[in-house]
Each structure stands twice: as C-alpha cells, then as structure tokens.
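Note that one protein chain of the assembly has been removed; the remaining protein chains are unaltered in position.
== chain A ==
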Amino acid sequence: MSPPVLPAEQVLRIARDGDIVAARQAGRLMASEIGFSRPEQALIATAISELTRNIVSYAGTGRLSCRAVQQPRRIGLRIIAEDQGPGIPDLEAALRDGYSTGNSLGLGLPGTRRIMDDFDIRSAPGQGVTVTVTKWTSC
C-alpha cells in the first residue's frame, strides 16, 4: 500500500469574522482529506472557530496554521493559533468553564481542550497567546 499523500500545511491570517469562516472551511477540508469522520470534522471546525474567534475578540489579529502530523500508527491534524495580543494573565482561570472577560459563555478554551486530543496553551502578559491542539485519527 502506498503511503497516503498528506495535505500541505496552511497558514491563515486572522483579523476579522470572515477569516474565522475561511479558517473553519480550510480546517474542515484538511480534516476530511486526512480521513476524519464527519462528526470529527465538525469538532475540528468548532475548535478552529473557538481559537480564531478568541484571536479576533481579544487580540485583534493573529495567525492560524493547520498541518498533518504523522506517527507510526496514526495521523493527526495539528492546529496552532497564535497572536501577539495582550496575552492571558491567569491561564488557570481562562481554562475554567464559564470564565469569560467578554461576557460570553467562557467555554471556548475549556471546550476546545475537551474536544481535541492534545492541548497546549502558552501565554504571558503582553506576549500574546499560542494555543497548539492536535486531533488524532482513530486507527
């Protein structure tokens, strides 16, 4: 069997609502190319939506990158959302269900952590935020 051709990395500039829609679509397409099921594609699109929405709402502008990652027995989709905005002073609080400084549900970050397999967030005040998440195919 020949190894599957993995889709190329995509990097998208995120600055406004329209970019959120475009990023979701790009991520969903890549997820389907990698072989994720439709419900998994929806989870990935939702995670992208949450991360990019946070960029637009709290940092103004940033970048999203999506790429396929391969390990001996599985393939994954890795999403990195990064910005140079004000950063998050209290990460622990930001990851708690219901914590929101934007009068919203406060579910974006904790929810994304729940629906993705790997989740990593880095931030320092004034240094922006970098969130790296990965979803692995179930094979």
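The rule is simple: contacts are C-beta pairs under 8 Å (C-beta built on N, C-alpha and C of every residue); 3 or more make two chains touch, one makes a residue touch a chain; residues count from 1.
The rule is short, and it goes like this: contacts and distances are computed from a predicted model.
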Chain not present in the shown complex, as UniProt names it (candidates "Carbohydrate ABC transporter membrane protein 2 (CUT1 family)", "STAS domain-containing protein", "Septum site-determining protein MinD" or "WD40 repeat domain-containing protein"): "STAS domain-containing protein"
Across A:I20, A:A81, A:A94 or A:V131, the one contacting the chain not displayed is A:I20
In chain A, positions touching the absent partner: 15-18, 20-21, 24, 38-39, 41-43, 45-46, 49-50, 53, 57, 61, 97, 102, 104-105, 107-108, 110-112, 114-115
